[in-house]
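Apart from one protein chain that is not included, each protein chain of the complex appears where it belongs.
And now, chain A:
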Amino acid sequence: MDFTLPEEMESLRRIVRDFVGNEVEPVAQEIEESGEIPRRIVQMAKEMGLFGLSIPEEYGGLGLSMVGKCAIYEELGKTHNGFTSLIGAHTGIGTVGIVQMGNKEQKRRYLPKMATGEWIGAFALTEPSAGSHAANLKTTAVRKGDRYLINGSKHYITNARDAHVFTVMAVTDPSKGPKGITSFIVERDFPGFIVGKTEKKMGLNGSHSCELFFEDLEVPVENRLGEEGEGYVNALKILTNGRAGLAARNLGSCQYLLDKSIQYAMERVQFDKPIIEQQAVLHMLADMAVETETLRSLTYRVAWMTDQGMNVIKEAAMVKLYGSEVYNRVADKAVQIHGGIGYNAEYPIERFYRDARITRIYEGTSEIQRNIIGAQLIKEYRKRS
C-alpha cells in the first residue's frame, strides 16, 4: 500500500500551507473579533484557485481527486475555521451538485464563475421542520409553464449572505414523500428570493449562515437539477461526497491543536520543569496524536474509496462521525493542556474548542451518522445470511 501523494499534489499542498501560514493565520484573531474575513484574503484565495477545487479543468477548475482535495482541506483546517468553512462549503456541498448532476448547459453557465469564486455557492436543504429529518421539507415547487414557483423557507444556510448560486431542495409532489423532492439551481437575483437574517452562532465567526425565504420564487425549468423526484437522493449524494472533505478539515484542526499543545507543554514551566515532563500531560498528548493519526488514515482511505467509485455510504458516515468526535476530544485536551490560556479568548485554542462543536451537528449530526452506519450494518448482515 502506498500512502504517498503524487508530487504535484505535494506542491499544491505546500503552496496552500504557505498561504495559510503566511496570510490567513496572522489575521485569524482579526477574523474572530470582526466576524469578517478580510477581502484581501478572500481575493488571494480566489486568485490562487482555491474556489475551483471540485470543478473540472474544462470549466476552469482544478478537477482534483478526493484524495487531492483532502490534502488541501487538511491544510485549510490548520487555520481559522470560519475561513475554512467559506471555502469548504463552496467547494463541497456548494458546487458538487452542479458538477455531478448538472447537464452541459448548467455546467457551462455556472461552473466557470464558481471556479474563480466570482460566484459563491451554497446548499439549502435544512428547514425549521426538516433538520435531521431532512425529507420532511415544507418548501414546495409548482410547475407553471416553463418555470417553477417555489414557496417556503430555509435556515442555517452556510455562505448564504455572500453566495450567488444555491442548490435548493423543494417538494414537487407531496404525495410521494422523499421521492417527491426535486433539486434546483437558484440564483440570488431570481425574483422572489429573499436572504433573511444572519444567524448569531457560538463560533465559526466569519462564516455567515442565514435564513432564506422564497415568495413565489421564479426558477426557469432549465435550472432543475436532474429530474423531478431525484432531489432527495441528490442531496444525500452531495452530503456523502462532502464527508471525507469535512473530516480532512477536522484533521487539519486536530494537527494544529496537537502541534500547539506540544509546543506549549515544552515551554510552560511549573514545579520547576516543563509540564510535558508530567506524565499526565504527556499521555494527553499521546492520546491526541493517536486519534489524529487514526483519523488521517480513515480520511484518506475513504477519499481513496470515493475516487475508486466505490459505494462509501457507511464509510463516509464513519469518517464524518469519527472526524468530528476526535476533533472535539482533541480540542478539549488542548484546552486542558493550555490551562488558563486555553480558556482565554485572545489565544486561538478556545476558538478551536468552540468551532469544533458545530462539526458534530451540521452535515448530519453524530446520532444520524450512527443511524446510517447501523442501518448499513443490518443491510450487510442480511445480505450475508
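The rule is simple: a residue touches a chain if its C-beta (ideal position, glycine included) is under 8 Å from a C-beta of that chain, and two chains touch if they have at least 3 such contacts; residues count from 1.
FYI, contacts and distances are computed from a predicted model.
Matching "Elongation factor 4", "Aspartate carbamoyltransferase", "Electron transfer flavoprotein subunit beta" or "Protein-methionine-sulfoxide reductase heme-binding subunit MsrQ" against the UniProt entry of the left-out chain gives the name "Electron transfer flavoprotein subunit beta". Residue-wise, the contact with the chain that is not shown comes from A:G52, picked out of A:G52, A:G92 or A:G152. The chain not shown here is touched by just one of A:A28, A:L62, A:I150 or A:I185, and that residue is A:L62. Within the full complex, the residue among A:D18, A:E222, A:E267 or A:E346 touching the omitted chain is A:D18.
Touch with the chain that is not drawn comes from one residue among A:M44, A:L149 or A:V233, which is A:M44. The omitted chain makes contact with chain A at the following residues, 7-8, 11-12, 15-16, 18-19, 44, 47-50, 52-53, 57, 60-62, 72.
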